[in-house]
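A single protein chain has been omitted from the complex, and every remaining protein chain is retained in its original position.
Chain nomenclature is as follows: A and B, assigned in order of appearance, with residue numbering initiated at 1 for each chain independently.
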Amino acid sequence: MHGNEIMNFLFPNDFHVDWSLMVVLYPYITGLVAGAFIVSSLYHVFNRDEFKPIARFALLTSLAFMLFATVPLLNHLGHPERAMSIIITPNFSSAMAGFGILYAGYLVILIIEVWLVYRVDIIESARNTTGFKRLFFKTLALGVYNTSKEALDLDRKLIKIFAAIGIPAACMLHGYVGFLFGAIKANPWWSTPLMPIIFLFSAVVSGIALLVIMYQVIMKYSGWIIDQKCLASLARWLWLFLIMTVTLEVLEIISLSYKQAEEWEIIKPLLSNQLSISFIGIQMIMGSLIPFILLMVVVILDKFLHERVRNTLTFIAALLLMMQVFAMRWNVVIGGQTFSKSMRGFKEYIPHFFEKEGVGASIIIMILPFIALTIMLKILPTFKNVFPVDTGDDNKK
Amino acid sequence: MRYAKHIFRLALLLIFVISTIIIVLRLFVPDSFGKYGNYRADNLKEQMEIPMIWQGTRNDSCIVCHKQNTNKKIYSKHKNVPCMNCHGPITEHVSRDNKKIAVMPALKSWKNCARCHQKLVARAHVLPQVDIVDHLKDQGTSLEENVCIQCHNPHSPKPE
Partner (left out) sequence: MDDNKEIKDKEKSMTRSEFLAYMSASFTFMVGSSIFGRFVTEAEAKAAGKDNTKVEKKDSSGGSNTDTKPKHTEQDYDPFNHAWIYLIDTNKCIGCGMCVRACKIENKVPDKFNRTWVERYHILEGRGALIDSPEGGLNGFQPESYSKVTKTFFIPKICNHCKKSPCSQVCPVGASYFSPDQVQLIDQKRCIGCGYCIQACPYSSRFMHPDKHVADKCFWCYHRITKGYDPACVHACPTGTRKFGDMTKPDDPIRMIISTERVQVLRPEMLTIPQVKYLGLDMEVR
């Protein structure tokens, strides 16, 4: 406490990083879920019509990642077969006990929303196919082939309602992840009420960045034309949320260092040694400063840039931001565990490739949502814009 | 309201799925859960039933068979050192129904003596302690496994 220049003591039980790469992946995936959903809500609730080309895709992306959000957690649990206990006998004094309810509730909202948005397409597919496929689409449509104007109006209203409920639900789902860390008073690197907010904003950043990348890639592969208005708007929002995220992240560090409280004794060496590369190098400089400049160029010099240059710059910025958010999750989850609770020593964590919770497993888990997304894109015509959702609100503008 | 048929179907399906899940989950709640608090009360009983390995009393169980050494120890400087600190777990020696099953393991190494009697700055000075290497040099012996107990009887370490 007083002039600790010698820091080398770890508590005997504290030599091991318990929350591994899997716990880094989990907030990353739920962040993508929340971020993508918010983009689709910007269209469905806030009538940002420039997002129309991507709104359905954002919803599907959200669902695809949501389906696999629990996989890293199940892989991490010591007894995954008892995982259901979390809803069978929840202990509501624990922040984690809300997981089952939040996750299930959000999943239901998401599925209903997707179903409502794609209902017309499902019915169309059911009409145009035969045999087993027809049965499948008929089941999906719940056997009702009603596409009258009244039905569609009702659908549109419900989509709006569910998208509106979905925003706080998405914020809860991801803010709760931040709260899990922020509520641990034993860990000075986690324990801050800013944590849920930082998690939320960076979730939106990662969600928008993922959509920017996926949209450009899919358009390129399919030979379709990129909607420049949509992409430019995405870049603007991405820039805004990046600024907010980084402000909050830096604010936390500054307030810690300015207060010079007990925590700073351990966080200072943590930042300057253990996290020097992943926090300062990757998260702050490569992941925040460079994309900030790139997006600033895109946003401010919007009219002077060639389409291709602008798209490429946005693409690079989005890639870097995906990395920034991952680095942020890593720095929070792993960084908080690299020092011992004795506040006097550090431990190492290097994930191996062939490990239960190693790099290989992480790559597989990260590929799964993309496979699901590909299948969903095959079944549901996402980029065809058959469904006239926007007509009702266009004339208000 | 005919145009809302698909919504009603969806709502019905949802209610059916959710209520099924809730009913099924209720079946899995353990019997004694919530008896005393938000935990399984039977676990208290389970924890109690774990058998003991380390001895329960200090000397009572030893004195039944080993009168001489126990009595010697009780009045020696080592009276507060439990027998188990040098002799291995009692469950390896005596069965539950007080039958000898094996030879009692004993720690005769100097390392066990050094735990308390190696000179350390942090150790209270009233406790007799030596720097083992120096002490052996003074006595003209070398460091062997059971070098301490050649001169000091652990049951009565200091001749009085």
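Operating definition for what follows: a contact is a pair of C-beta atoms (placed from the backbone, for glycine too) under 8 Å apart; a residue touches a chain by one contact, two chains touch by 3 or more.
All values derive from a computational prediction rather than experimental measurement.
Enquirer: Just one of A:48, A:236 or A:344 touches the chain that is missing; which is it?
Expert: A:344
Enquirer: Among B:27, B:52 or B:103, which residue is in contact with the omitted chain in the full complex?
Expert: Selected residue, touching the omitted chain: B:52.
Enquirer: Counting contacts across the full complex, list the positions on chain B that touch the omitted chain.
Expert: 30, 33, 35-40, 43-44, 46-60, 74, 78-82, 84-85, 89, 111, 114-116, 118-127, 131
Enquirer: To test your reading of the contact rule: which positions on chain A touch the chain that is missing from view?
Expert: Interface with the chain not displayed, on the chain A side: 1-6, 9, 11-16, 18-19, 73, 76-80, 82-83, 85-86, 88-91, 93-97, 99, 180, 183-187, 336-337, 340-344.
Note that in this section only the chains that are shown with their structure count from here on.
Enquirer: State, to the nearest whole Å, the distance from the C-alpha centre of chain A to the C-alpha centre of chain B.
Expert: Roughly 47 Å separates the two chain centres.
Enquirer: Per the contact definition, I'd like the list of chain A residues that touch chain B in the complex.
Expert: Where chain A meets chain B, its residues are 84, 87-89, 91, 93, 108, 112, 115, 119, 141-144, 146, 148, 150-151, 154, 158.
Enquirer: Please output the residues of chain B touching chain A within their complex, sorted ascending.
Expert: Chain B residues touching chain A: 2-7, 9-10, 13-14, 25, 28-30, 33, 38.
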